[in-house]
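All protein chains but one are shown at their positions in the complex.
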Amino acid sequence: MTATTYSDSSGSTESIESTAPKTAFSFPRPDLSDEGLAKVTAELAETAAEYDRTGEIPWKGIEAIHRAGLTTASVPPEYGGPGINAYDAARMVAAVGEGDPSVAIILANTLLTHGTLSAVPITWYQPHYLDFLERSTRGVALANGLGAEPDLGASARGGVPATNLKRSGDGWVLNGRKGWGTGGTALTYHVAHVVAIEDGDTENSEPRVGFVTVPTDLPGVSVLETWDHIGLRASNTHDVVYDNVELPLGAFTELPKQADGKSLDFASRPLSPGTFAHTALYLGVARAARASFREFTRNRVPTSLGKPISETERIQTVAGEIDLQIATAETLLFGTQLRFENGDTSVVDQIPLIKSAIARAVISATQTAVAALGNPGLTRHNSLERHLRDALCVRVHPPQEDAALLAAGRRVLGG
Amino acid sequence: MTATTYSDSSGSTESIESTAPKTAFSFPRPDLSDEGLAKVTAELAETAAEYDRTGEIPWKGIEAIHRAGLTTASVPPEYGGPGINAYDAARMVAAVGEGDPSVAIILANTLLTHGTLSAVPITWYQPHYLDFLERSTRGVALANGLGAEPDLGASARGGVPATNLKRSGDGWVLNGRKGWGTGGTALTYHVAHVVAIEDGDTENSEPRVGFVTVPTDLPGVSVLETWDHIGLRASNTHDVVYDNVELPLGAFTELPKQADGKSLDFASRPLSPGTFAHTALYLGVARAARASFREFTRNRVPTSLGKPISETERIQTVAGEIDLQIATAETLLFGTQLRFENGDTSVVDQIPLIKSAIARAVISATQTAVAALGNPGLTRHNSLERHLRDALCVRVHPPQEDAALLAAGRRVLGG
Amino acid sequence: MTTTEQTATEQTATEQAAGENTTETTAETKPAYTFPVPDLSDEGLAKVTAEIAQYAAEYDRSGEIPWKGLEVIHRAGLTTARIPAERGGPDVSDLDAARIVVAVGEGDPSVAIILVNTLLSGQPFGGIGRWYEPFYADFLAKSAERLTLANFAGAEPDLGASARGGLPATNVTRSGDGWVLNGLKGWVTGGKALDYIIVHAVALEDGQEPQVGFVTLPTDRPGITWLDTWDHIGLRASNTNDVAFDNVELPFGAFTPTDRPTALTSRPLPAAILAHTGLYVGVARAARSAFREFTRGRVPSALGKPIAETDRIQTVAGEIELQIATAETLLYGTLLRAASGDETVGPQIIVIKSAINRAVIAATQAAVAALGNPGLTRHHSLERHLRNALCVRVHPPQEDAALLGAGKRVLGDTP
Partner (left out) sequence: MTTTEQTATEQTATEQAAGENTTETTAETKPAYTFPVPDLSDEGLAKVTAEIAQYAAEYDRSGEIPWKGLEVIHRAGLTTARIPAERGGPDVSDLDAARIVVAVGEGDPSVAIILVNTLLSGQPFGGIGRWYEPFYADFLAKSAERLTLANFAGAEPDLGASARGGLPATNVTRSGDGWVLNGLKGWVTGGKALDYIIVHAVALEDGQEPQVGFVTLPTDRPGITWLDTWDHIGLRASNTNDVAFDNVELPFGAFTPTDRPTALTSRPLPAAILAHTGLYVGVARAARSAFREFTRGRVPSALGKPIAETDRIQTVAGEIELQIATAETLLYGTLLRAASGDETVGPQIIVIKSAINRAVIAATQAAVAALGNPGLTRHHSLERHLRNALCVRVHPPQEDAALLGAGKRVLGDTP
């Protein structure tokens, strides 16, 4: 954690929503033209290989997207933000992912914590949110929702978190450990999935599950450097430990109870098109692989051939296959959002499957490029090797394929 | 059923094994050279398309394999037969399958009922077996093991058959219905999987499961024409009904009890290389598809191309892919038998998986050919369409892929 | 339709439209007919599907023209759904046309392919075909009265599909004031059910370069002979037969010159071309229904409950659904992307078409592979759906050409 001191400016448990001047902030609408996004891609691509090697927080890339106004692009209009829609968020993340997917995943997480794009209602403690926005005006400020826990597995598979709040005086004390805290020490805020335990709760009490917003500079918040992955190596997806972190009472918001009196279950919730933000970054990776394939094959002139291998039918057919997979991924991603906007509600149930189909297309595009080239696709002298390692990470995001298939099958075969 | 009268010549329940002169019969060793088998293939191929259309019993093809000495090739030496091994049986069936897979499956079944190649101990009632052999010297005589029942599913998935023998005087009365009785009215004998019920048996008695040999010309044996399949259309894989068929006591042989006192369970038995006899016929189908692809592409000269499409790199690469799949199927089939003979016992547990892998290769070879050609691969003017329909049947033979994968996974992950 | 009527109508029309050769010139006048707006609600289309599906198996067996299904779509107003507004038609959108074709394809793809050709031919939709105005007026007049069908005839047995480029051998030569048409066209879906054919032909005039163009041809002219060549694995009732022209006399205006054809893969395709593919998406949906029905009804005695309640079958159903969700989103999403002004989708359409093809085949084969015999016997409809799905690959541009075309674009100087 950075050593910056940050003290909670308010012990109040009341929401200060009504007192917050709506126009206190003003965040610019980023340049979302194809050209504008291509510039961001190019700038990020310059430093991506280096951060892949070192695994350090990709500050240069993060600063580039901050300068381009991307990190605050989903701040709601009532807080002075451009409040971009899911379609544009996906385009933005894809462009960033094409440059550096570690930056893109940090961006996607931040975009989703602003709430307008999320599938799950994310509610901030107002003083925290205003502080977060205020910091965003001064420099880079990043946030992430922390759901998974090492023992529980991904929260999307259901279950009550072990990370918990206990009452202490006027507030809470937070304890527990979260896994896959992408962004690591670069984060300014966490929105953590927790259970709140009140005095008098018994084993039989219905658990109060919800989210707590946590400024990362509070005492007791620490990061364990656990991330050592095949891809997205600079994403700093480390574990986070909370050791008696003191928080105001309002920092916790319980998830709405459902008809059966239980909390909203992550595993059974319908997904919104906003959840494509993560998927989009891998579309960017596939595009980067295509560009890398293009560059290599146009410049590789074996003496025995006497012309670039890009001029052979074999390589052209491989490029066509890569393009087929990318066209598939793009149309699944953007076409789903358009179907949704067009009022086609049948697509909502299909979203987990469509995400799996996009994952297959991304992996297939990248592996097709690698398989066709032999050594040049596997050496770190070319970027394709990195794109392959990054693409392989697409499958880890929930809901995973087996769960998506089984759930869809039950729906299809159900009564 | 044919109207031929055939009366059981003996009511004796004693095995007459010792009294049977071992040299009473003499069956020729077939010509198993590549050239000899290719001749059989060619003869069968002449009539295969016609039987595929009509669905009639492929008598011309059956007579061809009878003349070539194939139907009796697995008769054990002690009965005057050549007693060929599993390796040669597979080669033989593959050659016949390349010509007409409906004939090949009828052949494979007959070969397996002679017992020397079977995974399950098949024991004939001696008078029946001698009669079967005697008929084989006079003309075509075919047999088949009947395991599956419409309600039970394939016997390889386990369970006690509903088809049953009840005591009646000195013998048995057989009742029930068997599914997938390949060969239909062409069969001379059935070896049926049944349960024998003795007087005094209760619901809690351990069922006596075994095989009964049934001459098909007995009163009460009938065939229901249920077969109407996408492929192997002339295999006459109809249902068989037994309605109070009277049989001598010796016609039933109980399967050996296992250590736990239960009958040998089909589903959990290890497979022997002899079980590849069925798989081999589909290897023949894949080879036929390759030959068909070769013939078509060498003769197809589009005016816009001005030469056979077989001279384009695209079609050559497709042919290479087909050959890769066939080389895979051949090496899996024959290589497993060689590993087994070479004393490599680790291969035994892998046999169900290897059969699935061969099935995938056969289907892949055929579908690759079809996919590359468009309409000419799908019209009945060319034989490829038929080979595709035949190849699709490879998956139906037990153990099916899902069961093979699950069983193997349990073995791999087990303690 | 009698020959007398036809001739009279044509003569009148010829007089009215003297010198005019395109439909546009009459667009100002009040339409002569009013064609019904079809019920495009999900429920309305589902009713059409169900009604057609009743007859599909019967026509698959007989191969006859599927008159009962065709009458259903005529009554529902689908055959005239794309007639332009200025001619009194409802002119449904590309998206709705695709939805119609999917629904009809789910019922009977032989009916759907006849429909889609009429939709594509009855309007300059898909970029093919130009009508001789008097004939178009006649086509509308007939369509207002009864089921009226048209198709485009491009392919020739020797040339291969015209989509791969090359000059047709079918030709018109001058004769008096008009032309005579000679030649042979292959794969003309609809066969004797067609009222009009737009024939791709070359005009041969003394002393001039051959001129490629389209001939509008009423099918009741003398000299037209249908050859009963269609004998396919699937779409067996589509009557995709060859047609021979022997000195068929036509008025001068019936020939419209056009640019020399280029290969389909070297130019962007209108998104509407995916309408063809839509009928196979319907086939995949039919396979899903068949899978659902069978697995919910199949209760093996050893299992004691429907196999639809097992994880294995549910996962297979999930895979089928994933492929259908992919196919639907690729189909509808592409049309929506095109409609939304997304220009990047244009060059991708050829490969998106291949991607839909793959999803259709994968969905159907997943269903078949999981079921063994029940997926292959003609007792259940899945066997038919598989055979129909296999035909998806035959429509130009075929996959190899699409991949090569896309690859050249991707690797070219301006990707």
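Note that the chains are named A, B and C in the order they appear, and that numbering of residues resets to 1 at the start of each chain.
Assume a residue touches a chain if its C-beta (ideal position, glycine included) is under 8 Å from a C-beta of that chain, and two chains touch if they have at least 3 such contacts.
Everything numeric in this text was worked out from a predicted model, so none of it was measured.
J.: Of the listed residues A:L165, A:V245, A:L388 or A:A408, which contacts the missing chain in the full complex?
T.: Checking the options A:L165, A:V245, A:L388 or A:A408, the one contacting the hidden chain is A:L388.
J.: With the full complex in mind, choose from B:A162, B:L305 or B:V347 the residue touching the hidden chain.
T.: If we include the chain that is not displayed, B:V347 is the one touching it.
J.: State which residues belonging to subunit C touch the missing partner chain.
T.: So the residues of subunit C touching the unseen chain are 311-312, 315.
J.: Which subunit B residues touch the hidden chain?
T.: The list for subunit B reads 290, 294, 297-298, 310-311, 313, 315-325, 327-328, 330-332, 334-336, 338-339, 342, 344, 347, 350, 353-354, 356-357, 402, 404-413.
J.: Applying the definition given at the start, please give the residues of subunit A touching the unseen chain.
T.: Within subunit A, the residues that touch the unshown chain are 151-154, 157-159, 162, 180, 226-231, 302-304, 314, 370-372, 374-375, 378-381, 385, 388-389, 392-393, 395-396, 400-402.
The rule is simple: only the chains that are shown with their structure count from here on.
J.: Tell me, please, which chain's centre (mean of its C-alpha atoms) is farthest from the centre of subunit B?
T.: Ranked by distance of C-alpha centres from subunit B, the top chain is A.
J.: Return the distance between the CA-based centres of subunit A and subunit C, expressed in whole Å.
T.: 43
J.: Go ahead and note the Å separation of the Cα centroids belonging to subunit A and subunit B.
T.: 55
J.: I need the residues of subunit A touching at least two other chains; which ones are they?
T.: Each of 313 in subunit A touches at least two other chains.
J.: On subunit C, where are the residues touching two or more other chains?
T.: If we look for residues of subunit C contacting two or more partner chains, we find 400.
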